[in-house]
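If you scroll down you'll find the structure; I have some questions about it.
The complex appears here without one of its protein chains, the remainder shown in place.
Letters are used for the chains, namely A and B, taken in the order the chains are written, and counting of residues starts over at 1 for each.
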Amino acid sequence: MSTSKVEQAGGAGYRWVDDRLPAAKYLKKQLGKVFPDHWSFMLGEIALYSFIILLLSGTFLSLWFKPSMLEVVYDGSYLPLNGVKMSEAFASTLDISFDIRGGLLMRQIHHWAALFFVAAISVHLLRVFFTGAFRKPRETNWIIGVGLLTLALLEGFAGYSLPDDLLSGTGLRIAQGIMLSLPVVGTYMSFFVFGGEFPGTDFIPRLYTVHVLLVPGIILALITVHLMLVWFQKHTQFPGMGRTERNVVGYPLFPVYTAKAGGFFFVVFGVTAFMGGLFQINPIWLYGPYIPDQITAGAQPDWYIGWLEGALRLMPNIEIVLFGQWNLSLNVLFPAVILPGIIFTLMALYPFIEQWATGDKSSHHLLDRPRNAPTRTALGAMGLSFYLLLWTQGGNDLIASTFDVNVFVITWFMRFAIFIVPPLVFVITKRICFGLQRRDRDKLLHGYESGVIKRLPSGKYYEQHQPIGDEERAVILARHEAPQPLPIPAKHDANGIKQKGYAIKLLQAKLSHFFYDERLPIPTAAEIEEANHHEAEITADRDHEIDDARTKAFAPHE
Amino acid sequence: MTIEPHGANDLPEHKPRRADVDPRAAKRAERQVGFMFLASGLASAAFIVAYIATPIDDTIPLPGFGTTNASNLFLGISMGLALFLIGAAAIHWAKKLMPDVEIIQERSAESSPDDERGALLDEYRRGVDESTVKRRPFILGSMVAALGLAGLPAIVLLRDLGPLPGTVLRETMWEPGMHILIAETQQKIRPEDMEVGTLVSAVPEGIELVMEEEGNLNALAKAAVMLIRMDPNEIVADQTPEGQEPWTYQGIMCYSKICTHVGCPLGLYEQLTHHMLCPCHQSTFDLADAGNVIFGPAARSLPQLAITVDEDGYLVAREGFAEPVGPSFWERG
Partner (left out) sequence: MTFLLARRRSPWATALLLLLALVAVGGIYAAASGSTQAEATAPTASTTMIEEGRELFLEGCSSCHGLNADGGYQSDGTVAGPSLIGVGAASVDFQVSTGRMPLAAPGAQAKAKPPIFNEEETAALAAYIGSLAPGPEIPSPDLYDTTGISPEELALGGQLFRANCASCHGASGKGGALTDGKYAPTLANAVPRNIYQAMLIGPQNMPNFPDTTLRPEDKRAIIGYIEAIRESPNNGGVDAGRLGPVTEGIVLWLLGLGALISVAIWIGVKAK
């Protein structure tokens, strides 16, 4: 068979490159690089592709959008706003929506893609957390991921604020109010950022630079590092037959993953385009231009800021005046600055906290099944429930008006629930994890319940157990034995002298107990062997009994 | 079959796909992939047709969902199809026709061998030695200082981003004798224009001029107020300080429209309960009781503006606000 045109063209192009940049040896290895296959490994890809869509659609929008707060009188196609005074930013957004073909589509694609971007990062982060993919050697990539999430929130909020409609202006007003609550520097910061008082005329041009250059630039750089690390450290994989800590099982980059991942990019773009064509998002013409004394009921941020909005709504009104002259607005500072600060810091440091508490210094390439790390899974579920409560609270007015509930009652309910529900979720999740572990253990030892009910000649019924398959065995067995928790250190050494660093050691030991106090041992090979043998014997006995009876029943009468 | 402690064993047996064993199935898959690529091409063409042929203001019914813009709908659907079909075709191709036998690849060692690490460390030490930095600490010290100081100009450069706050957050446009105008229509108001239960969004007289001169909306963001009238018998208290003439005029009260929480404008007034709700975070103020907070995250009462009437009977401010309006700030006290 002669070489096809595809091969010829590829070869010629490659030779041109290699004459200048000899990379044959390196590239050969990369083309055959193996990636494991699992749907949950595509979640990060959704985020990556959404970002590319954002760059493309954003560039289109920037061709017409005028980031200016200068006042103009609108005279475009949307009649109900004709003759109304508004900023150039808002007017140009109306132009994009009504007077430029495909403009509304691109605006909507851009907005939907932004929502996708943050949503995909969030579910990707959850997947990485619950499967323990952040463990050594991937702690750095986890931190980069948390950084990307933070930047995505910032970038999204900046984009939401740019059109200068009533909702975006209200959002900015809240952001400025939060800035003012910062101790000592708040007022100065607000004046520097806004170029004076709120709203001024400097802010939108400044925000535009941040939105189209600064933050996307940093995001792009971090994504590059994020992907390079994935590349060099190789992807983690779920346990299964043939999969170990030392190998990767899957399909080669070229052609299988080129087609699958490349195809998925088009799928994500296609779905985003469908949504842009079919589902209206952010109809700014209904909201009208931002005017500082106007407001709309149901003023809401995009979904990813909802939890912060909820935290602000939840917080009781605590404001302290220090020494009669300094105003500490904890009612704003705590939910909008301190709380997210704590949450993001804890999130970023989690891999190190877990490592420190468990003393686990080894590398992990096989993912944990969430049930096999009950404390981590329960912590994650607890955090998630905390987030979901705040998120729900962020839409409490809409819940109230849609379902005819008292909005004050919702807030009061949430004020208690935020302390009661997450611990409950922790306990319940942990119990479920151990329950699942126990079921796994039973399956290993006694096989699964086959659903075949048999009756013994004695009249007794029993369900036949079948040994589980090799794949399932491999999955269940692929887990590390949970270690013994660290011993609680003695306060004084043998000579009665107080130990150095006692408090820290105690904390570490306590954390270790928190993680590992309760453990369910993996059955040993001997135990499995023995149990299987026992199970087989019982089955054989019963079968024998049945056969006997049958033989007797059908035997010719003498 | 025994299983190695942590799951390693041979891969599960590969089950051939239909397309692997049946040439007709393979042919069918090939046609499906090709058809999807072709359909995508058609959708791209449809996009161009829709772009040219659909007037931008054409509307079209969306069954069950009102009407929508035809251009947006056609462009979105054709673009979505064009892209989605490329993706679906590529994935289908990979799944059906490209090899699906899993490959095992060994992970390379995670860390460098000890001798290489040692060699690197030696190289580093050699460099440090050759730089003479250890023998000449003055160079190191002055360099660190220089690098640190070189960052400062970058921060100083940002100084002109905005003016210093000064006292402007404490001041609004309101001055004694200033007429209270209805927002948007800019009419003056007489007390008799308002009935019990009337709500008026209002601004100080001349605000349009000020905003035009300053070229921004800053004045409005602070000076916006609302007038409400209630039955004087229902007023529990207002903010009139001891010994002063009442700030409320014949049951008409004037409050700042800017929430004391984070500054959203208010306006959700319930005339029977006299509650004023902020839609952003649900701070609720009782306007019949000196604008005190009865629910939500706001900590301070809504500032009240003292009002009276001028000689022609129009409502005017008797003085400016006695305290800063809007959200708290550190220096507010």
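Simple rule for what comes next: contacts are C-beta pairs under 8 Å (C-beta built on N, C-alpha and C of every residue); 3 or more make two chains touch, one makes a residue touch a chain.
All figures in this text were calculated on a predicted structure; none of them were measured in a lab.
Touching the missing chain, out of B:Leu73, B:Ala288 or B:Leu302, is residue B:Leu73. The chain omitted from view is touched by exactly one of B:Gly162, B:Pro265 or B:Pro327, namely B:Pro265. In the complete complex, the hidden chain is touched by one of A:Ala89, A:Leu104 or A:Ala357, namely A:Leu104. Of the candidate positions A:Asp302, A:Glu354 or A:Asp440, contact with the unshown chain belongs to A:Asp302.
Touching the chain that is not shown, out of B:Gly64, B:Pro113 or B:Pro137: B:Gly64 (per the contact rule at the top). Touching the chain that is not shown, out of A:Leu55, A:Leu151, A:Leu278 or A:Leu384: A:Leu278 (per the contact rule at the top).
Think of the hidden chain as still there; on chain A it touches residues 37-43, 46, 79-84, 97-98, 104, 108, 112, 115-116, 119-120, 123, 166-167, 260, 263-264, 267-268, 271-272, 275-283, 285-288, 291, 293-303, 306, 395-398, 400-402, 404-409. Touching the omitted chain from chain B are residues 17-19, 54, 58-70, 72-74, 76-77, 87, 91, 95-96, 100, 182-185, 187, 189-190, 192-195, 197-201, 228, 265-273, 275, 277, 279, 282, 284, 295.
Convention: only the chains that are shown with their structure count from here on.
For chain B in complex with chain A, the touching residues are 1-12, 51, 56-57, 68-69, 71-77, 79-91, 93-95, 98-100, 102-108, 110, 158, 161-165, 168-169, 183, 201, 203, 215-218, 220-222, 224, 257, 261-268, 279-283, 293, 295-300, 326-333. Those residues of chain A that touch chain B in the complex are listed here as 32-34, 69-71, 77, 98-102, 104-105, 108-109, 137, 170, 173-174, 176-178, 180-188, 190-202, 234, 239-252, 255-257, 259-260, 262-278, 280, 291-299, 309, 312-319, 321, 324-329, 331-332, 335, 363, 365-366, 396-397, 407-408, 411, 470-471, 473-475, 477-480, 525.
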